[in-house]
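Handing you this structure, nothing more for now.
Below, a portion of the complex is reproduced, with chain positions unchanged.
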Amino acid sequence: MQKLADGLHKFHAEVCGTHQDLFRNLARGQRPEALFITCSDSRINPNLITQTQPGDIFIVRNVGNIVPPYGAGNGSEAAAMEFAVAHLGIKHIIVCGHTHCGAMRGLLDSAGLDELPAVKGWLQHAELTRRLVQENYPHIEGEDRLTITVEENVLAQIENLRTHPTIRARLARGELSLYAWVFKIETGQVFQFEASTGQFGPIGDAAPPSALPESTVYRRAV
Amino acid sequence: MQKLADGLHKFHAEVCGTHQDLFRNLARGQRPEALFITCSDSRINPNLITQTQPGDIFIVRNVGNIVPPYGAGNGSEAAAMEFAVAHLGIKHIIVCGHTHCGAMRGLLDSAGLDELPAVKGWLQHAELTRRLVQENYPHIEGEDRLTITVEENVLAQIENLRTHPTIRARLARGELSLYAWVFKIETGQVFQFEASTGQFGPIGDAAPPSALPESTVYRRAV
Amino acid sequence: MQKLADGLHKFHAEVCGTHQDLFRNLARGQRPEALFITCSDSRINPNLITQTQPGDIFIVRNVGNIVPPYGAGNGSEAAAMEFAVAHLGIKHIIVCGHTHCGAMRGLLDSAGLDELPAVKGWLQHAELTRRLVQENYPHIEGEDRLTITVEENVLAQIENLRTHPTIRARLARGELSLYAWVFKIETGQVFQFEASTGQFGPIGDAAPPSALPESTVYRRAV
């Protein structure tokens, strides 16, 4: 803890001094551009990997970057999405998983979760992922199985996310974009799901952020 | 979103290049020292304010840095605490609120939440805070009322946190320490609750991190 | 009730007599082709409108043909879908709303539901529909507003349906098809949502049943 205290001191003395205006401005309010939902894993720092400043992204972090469907769960994630979209007017939501995710590892090895009942209960909201992997990838094992679980999970959580009323209403009128990302810890690269190919590919100069296509949307001739 | 994509690229090209070893090492596992529970507010970057590296702190972020009691809620926060303490062996938990918190502002103005039903539902887990402020600080208004709500809320959430089985078992044998912090956006300072004085004071050279005292603990003469 | 008793007698005496083999065969088991989810409304008879025999379609009926997302609700609908798909091997699921639906009328007039608290609670699972209609169709009123609510609701419930693990696993490997239908009471016609046009159109000779496209699906190069 002393390390953290030293850090706090250094931050206050060095960083805040040179960014005084930024923080004074921020005290007046926030206007983040995106809602970033990612894992609690200590190896992820959303601001670092997106090279963003305080005030730029609204962040939800839980074990396994999970978004329970509307009406399931206690609404921690539901509240964050509603606050971000309906109150702050955010127009982009990113669900970002990561390689070597301990939560996804637990999902694949439920016996190992017997000593962690609260984690086991929480991962019930990723049953959507577990079942798909179990039924559709019988022959893939080891680290490959873990990686595919991480990838399928960001897509599954996007599915859950679409059941939230605030989200669907705005998706339907084209005012909200969703992104499915995976952060590869070993290289520091971020991959995104590209619906046109049905594949994950690195985001970069040649590949700008690619929003997921709308789900079934009714185009009523009014 | 282009800004974020540019950031991802810059991070991969510049930061990862110079920290190649760090990220390769991190890919093998995480050993964070503390669990840091804070608000989703975009103006907070836990790694920045503690000047810590990826891998140092396990992070939970939700609207209002709330920790529902054991058995209430869906266990997002319960799962994170269990994973952090029982699986990763973390020995320090920090609940960190912040000034100008929109969630706490909402808590004080429930009428304003009628358009945000999911937020309203989630803030039910901070009713502990709301009621205390309503009954015990009738004459404090405006920004002062908001600040005191932020401060009381970190203490109230610590109270909730103590009902989680994994937490209490380790608190009772002295293997876990709890901290109640508030981040002051306008100055970049972090204040901690010091039980000896019953006050919040800045953490710094003269004031190292001060763990909260144990709650009622039975010292059985074995 | 005497009418029903007379009907039972007539059925037993006349219908069963001429279909003895059908019923004896059915006693050995069922192999329905589709799961048909529709409203409890007395004016709908799924077997009549599809001209199917006992044994042909597995039927769920509730107020408003609603399918709560996975984890929300007690699982009446979740259980039916799992039983139909995983146990009976059904490969087609139809969600069928209908014009003049009293449940959808209630959804649009929540004040009118104050005397019907259980209905109000249940319609919370159609909040996805209500919010979309409220935000996206501000100028449409009266019967048109009701009809569009009925239409949007079958699409919204399909969205909820996609969060069920059994469903998603099979959708992903192309073994399950979903259909969004609306039964028009006044003419006896059934309309289906056609994703290619984003419109509802009558099912008929020129328009065979049109399954909804898959949602975001990962096509992993194995």
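Every chain is named by a letter (A, B and C) in the order it is written, and numbering of its residues begins at 1.
In the analysis below, a residue touches a chain if its C-beta (ideal position, glycine included) is under 8 Å from a C-beta of that chain, and two chains touch if they have at least 3 such contacts.
All figures in this text were calculated on a predicted structure; none of them were measured in a lab.
In this structure file the full complex is assembled from 6 copies of one chain, 3 of which are shown.
Here, only the chains that are shown with their structure count from here on.
Shared contact partners of chain A and chain C: not a single chain qualifies.
In a homomeric contact, the two copies may use the same or different surfaces; for chain A and chain B, over half of the interface residue numbers are shared, pointing to the same surface.
When you average the Cα atoms of each chain and compare centres, the chain farthest from chain C turns out to be B. Rotation relating chain B to chain C, from a C-alpha superposition: 120°, rounded in steps of 5. Taking each chain's centre as the mean of its C-alpha atoms, chain A lies 19 Å from chain B. Listed for chain A are residues 68, 72-73, 125, 164, 166, each touching two or more other chains.
Taken in their complex, chain C has these residues touching chain A: 68-73, 124-125, 127-128, 130-132, 134-137, 139-140, 148, 151-152, 155-156, 158-160, 162-166, 168-170, 172-173, 180, 193, 195, 197-200, 212-213, 215-222. Taken together, the chain B residues at the contact with chain A in this complex read 1-12, 15-16, 19, 23-24, 26-27, 29-30, 32-34, 40-45, 47-52, 54-63, 66, 68, 72-84, 86-87, 92, 94, 99-100, 102-103, 115-119, 121-123, 125, 164, 166, 177, 179, 185-190, 203-205, 208-209.
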